[in-house]
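Provided herewith is a single structure, encoded as structure tokens, for subsequent inquiry.
A protein chain is absent from this complex, but the other protein chains hold their places.
So, chain A:
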Amino acid sequence: MNLSLITKRIVFLVVVAGIWQGIYALNIFEDIIFPSPLTVVSSLYEGFADGDLVTALGASFRHLFSGLILAILFGTVLGVLLGKSREADETAGMYLVALQSIPSIVWVPLAIMIFGFSEAAVVFVVVLGGTFVMALNVRSAIRSVPPHLLRAARTMGVSGMSQFFRVEIPASVPYFMSGLRLAWAFSWRALMAGELLSNGPGLGYSLRYAQDYARMDQVIGIIIIIGVIGAVVDQLVFSKLEKNVMKRWGIL
């Protein structure tokens, strides 16, 4: 990233904050629904200083990681099964797409009825949020292994299980990485949906708590945190990983 790019982005942020402050100064809206940028920043500072937001973030990441790991596990197994067996795919593949199209917030009532208002319910929603998109990507990863690589492996006496482990799995790594990135993104969204309706702790819960007490400054502050984490993890972890793999695998 060059300097002018960073400067441009900072200037943009300053301009947005300036306009925000300007509208605030005009006093058109009540403070309670339109806090100043400074109030939001100070409420964020407070939240971190007294540890409330730290606890919430810790809880959210705990839910996310346990859910995401399970989603990756289930999704990979399901995806390999559907990718390798035409029979399984013809039978169940369509339903996977249907399940994937269900917004994760829809699972929340189901989760609460099964697990009650517990952290397990949140993790359940996260798992469902990530599993199907992971499975769909792993399925296409297995299917998109270049046939010429398989032919080459066969002429070298590598077939069957050893072909699966030595050629198909490594060859499908790039699309597997795309699956990881999408599973993370979907799980993150599911996490927020689940936590909003949970009894805490978690970022989503803190957000609803702030709403209950009419703390618009905290609401905006938490929304900013959620957005920043989403962007940072995607840009710094998954996109980078995916790009490196794509380059090495000669796809980019």
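Basically, a residue touches a chain if its C-beta (ideal position, glycine included) is under 8 Å from a C-beta of that chain, and two chains touch if they have at least 3 such contacts; residues count from 1.
Definition applied: contacts and distances are computed from a predicted model.
Peer 1: Which protein name, taken from UniProt, belongs to the chain you can't see among "Ion-translocating oxidoreductase complex subunit D", "Nitrate/sulfonate/bicarbonate ABC transporter ATP-binding protein", "Tetrathionate reductase electron transport protein" or "Alpha-ketoacid dehydrogenase subunit beta"?
Peer 2: So the chain that does not appear here would be "Nitrate/sulfonate/bicarbonate ABC transporter ATP-binding protein", according to UniProt.
Peer 1: With the missing chain put back, one of A:Ala17, A:Leu99, A:Leu149 or A:Ile223 would touch it. Which one?
Peer 2: Touching the chain that is not displayed is residue A:Leu149.
Peer 1: Identify the residue among A:Val41, A:Val158 or A:Ile223 that touches the chain left out of the display.
Peer 2: Considering the complete complex, A:Val158 is the one touching the chain left out.
Peer 1: Please identify, in ascending order, the residues of chain A that touch the omitted chain?
Peer 2: 146, 148-149, 151-152, 154-159, 166-167, 170-171, 173, 247-250
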